[in-house]
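A single protein chain has been removed from this complex, and every other one stays in its place.
Order as written gives the chain letters A and B; numbering starts at 1 within each chain.
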Amino acid sequence: MTLQLKNVSLVRDTETHIYPTSLDLVDGQFNTLLGTTLAGKTTLMRIMAGLERPTQGQVWFDGEDITRVPVQKRNVAMVYQQFINYPNFTVYDNIASPMKLLGKDKKTIDDAIHRVADLLKLTPMLHRMPNELSGGQQQRTALARALVKEARLVLLDEPLANLDYKLREELRDELPKLFRHSGAMVVYATTEPSEALLLGGYSAALFEGKVLQFGPTVDVYSKPDSAESARVFSDPPINLAKVNKAHGQFSLSAGAGWAANGEAHALPDGEYTVGFRPHHLTLTPHGDTSVKVSAEVLLTEISGSESTVHAVVDGHTWISLSHGVHSLDKGQTIDLFIDTRKCLMFDDKDRLVLS
Amino acid sequence: MSQKAQNNKAWWLVMPVVILVAFNAVIPLMTVVNYSVQETFGDNVFFYEGLKWFGQVLHSERFHEALGRQFLFTGIVLLIEIPLGVAIALAMPRKGIGVSICLVLMSLPLLIPWNVVGAMWNIFALPDIGLLGKTLNAMGFDYNYTRQPFSAWATVVAMDVWHWTSLVVLLAYAGLTAIPEDYFQAARIDGASAWSVFRYIQLPKMKRVLTIAILLRFMDSFMIYTEPFVLTGGGPGNTTTFLSIDLVKMALGQFDLGPAAAMSIIYFLIILLVSWLFYTFTMRNEN
Partner (left out) sequence: MATIKLNNLRHSYLDNPRGDEDWALKKVDLTWEDGGAYALLGSSGCGKTTMLNLISGLLTPSEGSIQFDNKDVTQIRAEERNIAQVFQFPVVYDTMTVRENLAFPLRNRGVAKPEIDKRVVEIAQMLDLSESLDTRAQGLTADGKQKISLGRGLVRSDVNAILFDEPLTVIDPHLKWQLRSKLKELHQQFGATMIYVTHDQTEALTFADKVVVMHDGMVVQSGTPVELFESPEHTFVGHFIGSPGMNVLPGSVVDERIGYCGYTVDAHLRADQLNGADSFELGIRPEFVHFADQGIPVDIVKVSNTGRVRIVDTRHDNDLIRVVVPEGESIPADKGYLQFEPYRTTTYVDGWRVGDKVTPISSRTGAATRSQISQSQTSAGSAS
């Protein structure tokens, strides 16, 4: 199974919602669209579903141009952020509805419902009404509907956003398992980088209607090809700073410097942007590759096992994340250590040159 | 390349409506337009008169007076019904059994046919045997809607208010119940007075439904015919002869089809113009 967007763009009135985008989604994997609200995730999904016609470009499914095929004729299932179920149907009838529309016989429907209800732990609730269920159960019902439909393309638009934190954790764990055997192409939209990582699979980083990068999720995270992409895929936000390379040495305007070894040695001298994630900026050094900068504490947040320190370094606010509990006072001067092995280097065009 | 409709079959579903609208709106309207520019004495003999009837109607004192009365009536009715309707909606309970009781009570007047309303009030207000008329006279008011213009006006206005305020109540109530509870809680915490809550939360949130209410009531009251016709027949004299009554008198009473058709079109355009102006003006600040 393949789903390809070929140079798809969407312009409404004079406003560009999606810039020309080409995407080749991967079968049998979670394809995650990651980006903030209004980055274009939902619009892209609507184009994939056939709810929206792109202004330019084509959508290909299994080697067939389906750009003009209306949504009713595509085999698509969609689950939304809001829990959408038929309010006057029981859970059973809700799950049965897509199969009834397909004209399946009673026995097949019944078997499928029990199988899916079992998977989603809905069996005890099958004869309840949606308004008697908790949010998590309502969303499971919606997911069950998408599952039994045996759609070839399943679009999940922030399905966990309205759920409690712990429930989200639990369902996020189950989702890939559920869809693994369905043979469907799954596209998942989220605003949270950690969610994309935990779901694994492939990810596309979106920003203001542009797909910045697409690839295996871990690669997009560890080798963002632009500073913009790194920023999208970072929670807490990645620290970025200007760095100058000269005489085989990188130096920060904050004073710290380190030798440009290995691959870095080959880079031409000049200005670069260095990016390092908060957990690579720590209160204690990480071996001899760490370099020290002096910082003024703005704020500390302690989460039980970790401490997040917001600190000002050379006029910029950086975020540091360290293990353990460290209560620091506002205005206190501290040393922070950048793990230079983990630094990402971007050139003057914001493209990744070193990771 | 065409980006047009992906599923043309859907158009067939619209056909019944198109046919219906054609038969009950477009074709009669065209007939009226046809009459408005011709002179006829029956027998299907027509003479083309151009815009003569329009000029005649626009310059006739009779039309001016009827139009004036019409605006006055609509103005009075709106000024009473809208605030009254909002006030009743505000006073209605938000939960419990009271809600259904109030809603049923409020819907009752809306279910009564226009001519019945007229007939009811006709009897109700009779000075000699009607409950209202007799009571007022017994209290020392000189009340007689068939003889005094003021009594007639007051009765017509009261009748319309009685009949239609409920509509405003229901719309306003729907608007009010759609406001999330958080707003009222935030306002309580901010120490807002009841007036402030109304002015800054309820009224802005009701804006859309009130716009609809005002439009509906404007159009309806501007076209009022049956009730005053049954109650006063446009009298005493011409004091309650509104546009529509005047129009019917002209068309059926005097059989002046040409001027009547021209007047209908002018009438129609006035309603359209006022509604459009009102709508664009109130919605101008949205987004």
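For this structure, a couple of remarks:
Here is the rule we go by: a contact is a pair of C-beta atoms (placed from the backbone, for glycine too) under 8 Å apart; a residue touches a chain by one contact, two chains touch by 3 or more.
These numbers were taken from a predicted model, which means no experiment stands behind them.
The undisplayed chain touches these shown chains across the complete complex, A, B.
Residue-wise, the contact with the chain that is not shown comes from A:Pro193, picked out of A:Pro20, A:Pro98 or A:Pro193.
Annotation: of A:Thr2, A:Thr36, A:Asn75 or A:Thr333, A:Thr36 touches the absent chain (contact as defined above). The residue from A:Thr14, A:Gln72, A:Asn131 or A:Ser303 that touches the chain not shown here is A:Ser303. Looking at chain A, the residues touching the absent chain are 36-37, 134-135, 164-167, 169, 191-194, 197-198, 200, 218, 221-222, 235-237, 277, 279, 283-284, 298-299, 301-305, 308, 310, 321-326, 330. Take chain B: the residues that touch the chain left off the picture are 180, 182-183, 185-186, 188-193, 196, 200-201, 204-205.
Going forward, only the chains that are shown with their structure count from here on.
Between chain A and chain B, the centres computed from C-alpha atoms are 55 Å apart.
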